[in-house]
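I'd like to ask you about the structure that follows.
Only one protein chain is missing from this complex, and each of the others stays in its spot.
Letters A and B mark the chains in the order given here, with residues in each chain numbered from 1 onward.
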Amino acid sequence: MRFERKYAVALLAALWAMVLYAMYSALFRLGPLKEELLRFEGDPMRHGYKIFFFSMETAAITYLAFTVLLVASILYLRSKDMKWDVIGSSSAKIGIVFTTILLVNGAIFSKVGWGAYWNWDPRQTTSLMLWFILAAYLSLRTAIDSDETRARLSAIIGIFGFVGVPLTHVSATIWVSNHPQLYNQAGKAPFSLDKAGVSVFMMMMLGVLVLYLYFMWLTVKIERLNQKVLSGER
Amino acid sequence: MNPRHILAVTKKDIKAELRGKETLNFMFLFSFISLLMFNFATDPYSPTLKDVAPGFLWFVFIFTGMLGLSRAFLKEKETGTLEGLQLAPLSKEDILYAKIIYNLLLMLAIEAVAFPLFIVLFNYEIQGSVAEALIVLTLGNIGFVIVGSFMSALVMSARSRELVLQIIVLPLLLPVIILTIIALRKVMIFAEPLLTIGEIKLVVSYVAIMAVLSSLLFEYILEE
Partner (left out) sequence: MIRVENLTKSFNRLTALDGVSLHVKRGESFALLGPNGAGKTTLVRILSTLLRPTSGTVAIDGIDILEDPVEAKKRIGVVSHNPFLYDELTALENLRFYGELYDCEPEITALLKEVNLEDRARDLVGTYSRGMKQRLSIARALLHDPPILILDEPTSGLDMTSRKDFYRLLQQLKSRGKTFLLTTHYMEEAKELCTRGVLLNKGRVVSELDLTRPEEELEGIFAGLEG
């Protein structure tokens, strides 16, 4: 047990070092945006584009959290196994943290790129919708006393709520949006990362993913202990 | 799905409502008073009024609808007749469909009175076609009523369900609400016809997804 823990701590420390290095690289080592991509002279996006490294990762984890919630909800309704409820609700709890970070990121990006923290861009709006859905999911859970009913009803919301994910994803294309897109209509990336950019991106992605998994593991464990205490088991 | 069963339940609800008129009266008074409040809060000669008024109108409808929604299933649950319906050999989804139709009719009845009232109070002249405005409104209503009826059944066994209902319904309907407001504004401000076709398409597809999910998942709400 001790032994395992030592390794886990070492691994986490290494990961953190890597993420910190990636963050440092993203902010200070990567160059500015190519001249031909700037919209006008003195475009704040010259360096402002770097927030992409932060918001893209958080968005990916938000989607992941929703997907885990969706799958766990479906599995709960089919099997009525409380395990899936624990996994689903844990993913929602972590998801709301990441969605909050995503919204903050989005607001900073919006201020730099468009001049206002909040301008009801479709991407912003739909990300906010995701946040509200998770908040609704979590508040519904506090309003129901019976474990079984809570699990069943919140699983239904978990499935409904997933609709927001594809909507957020396509929102920038189907609505008029100023949000930069990964792919334009010809399927080509309007801006591409150089080698250094890609490695920074991958490092941060890995770091955030492990962070999600670590949070999941912790939350599920706490929830299990909670249930044990409540049911009087030893 | 059995149309005869759906119709029977809707007919029963309408008949009972027309006898007591509890919900209808409340909804009407609420929409009237909130329209007045909004009207009072704005300057009738302000040039921006034309821009924000369609949003007001839609919010009045949404919050009025919310009042009606929370009653439809709750009343059957409180009087125990929901069990009576479940004992009968009709599929559970048919109960939902019947409530959706009933709620839609309630909302349309309110709007038939509130919409002209809005035109008068805000001294509003619709620039585009009135028919298009009505189509946009009705579509928004259908979306609202589908998600709302489903969720009002879902929150039946929760504490402070009226609050929870709003917290759940509004985010899920955010796309419908926003698109309807955009479309409504377009119809009311611009004279050009069929300007809203893009929004209409999006609302229809979003609502279709919600409708499919609702009918697939409804049995899990009533199951114990």
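Here, a residue touches a chain if its C-beta (ideal position, glycine included) is under 8 Å from a C-beta of that chain, and two chains touch if they have at least 3 such contacts.
Every value quoted in this text rests on a predicted model; they were computed, and no experiment measured them.
Chemist: Using the contact definition given at the top, list the shown chains touched by the missing chain.
Modeler: Over the full assembly, the chain not pictured touches A, B.
Chemist: Consider the whole complex, including the chain that is not shown, and state which of B:A16, B:L67 or B:I135 touches that chain.
Modeler: Counting the whole complex, the residue in contact with the absent chain is B:A16.
Chemist: Check each of B:L35, B:L90 or B:I178 against the chain that is not shown and name the one that touches it.
Modeler: B:L90
Chemist: In the whole complex, what residues of chain A lie against the chain that is missing from view?
Modeler: So the residues of chain A touching the unseen chain are 146-148, 231.
Chemist: Since one chain has been left out of the picture, which residues of chain B touch it in the full complex?
Modeler: Touching the missing chain: residues 4-5, 8-9, 11-12, 15-16, 19-20, 79-81, 83-91, 223-224.
Definition applied: only the chains that are shown with their structure count from here on.
Chemist: So how far apart, in whole Å, are chain A and chain B when each is placed at the average of its C-alpha atoms?
Modeler: A distance of 32 Å separates the two centres.
Chemist: Report the residues of chain A in contact with chain B in the complex, numbered from low to high.
Modeler: Spelled out, the residues of chain A in touch with chain B are 77, 125-126, 128-129, 132-133, 135-136, 139-140, 143-146, 149, 152-153, 155-157, 159-161, 163-164, 167, 174.
Chemist: Quick check on the complex: what are the chain B residues that touch chain A?
Modeler: That would be residues 154-155, 157-161, 164, 167-168, 170-172, 174-175, 178, 202, 206, 209-210, 213, 217, 220-221, 223-224 of chain B.
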